[in-house]
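Missing here is one protein chain; the remaining ones are kept as they sit in the complex.
Up next, chain A:
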């Protein structure tokens, strides 16, 4: 999956000369936490987050009030060396960037112009789409030996039951180094015939997969 498939294209942006108050209002109105700052040519020149805004404003506990702060241009508070992404970036790489740089938003730039934005919420949603049940289905986890062809054996068996596979995930087995867990979502309410068949063929089926409970 690449960024252009998940990015938001209607980006709320401001210019460096807009005020802190403009940023505050926009964040509240649109329920957003990040605003890219662009110049007249739509080049990304900065980014302001809700965290930056809060830091800039005086504490509500303080007696003295400084109303002029609200009218200060954003350029005084914004981050200037912004990490940006490209529409053709892999979503997985964006996740790594978020994780390693400890950020949660990436303005997407193409042809020198701001064309979109991806936030950690968008990434999470993409993940939800991968693992969720969007059609009625059962999920079975299977512990597979880490060797060639085992997945194909499982799928051949499922095909025999005319069951439609909706999604497959493969992840490391935390208990066993030489095996993996595959998680298959199939469109059927009664997977017992498949489970029995899998077990008869020597596969370890975890249905349900509750670590520490082997029943």
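One rule holds in what follows: contacts are C-beta pairs under 8 Å (C-beta built on N, C-alpha and C of every residue); 3 or more make two chains touch, one makes a residue touch a chain; residues count from 1.
Everything below uses one rule, namely that contacts and distances are computed from a predicted model.
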Given "Lysophospholipid acyltransferase family protein", "Acetoin utilization protein AcuC", "Solute-binding protein family 5 domain-containing protein" or "ABC transporter permease subunit", the protein name in the UniProt record of the chain not shown would be "Acetoin utilization protein AcuC"
Of A:38, A:78, A:91 or A:140, the residue touching the omitted chain is A:140
Tell me, which residues in chain A touch the chain that this view leaves out? 132-133, 135-141, 161-163, 185, 187-193, 207-210, 212-213, 215
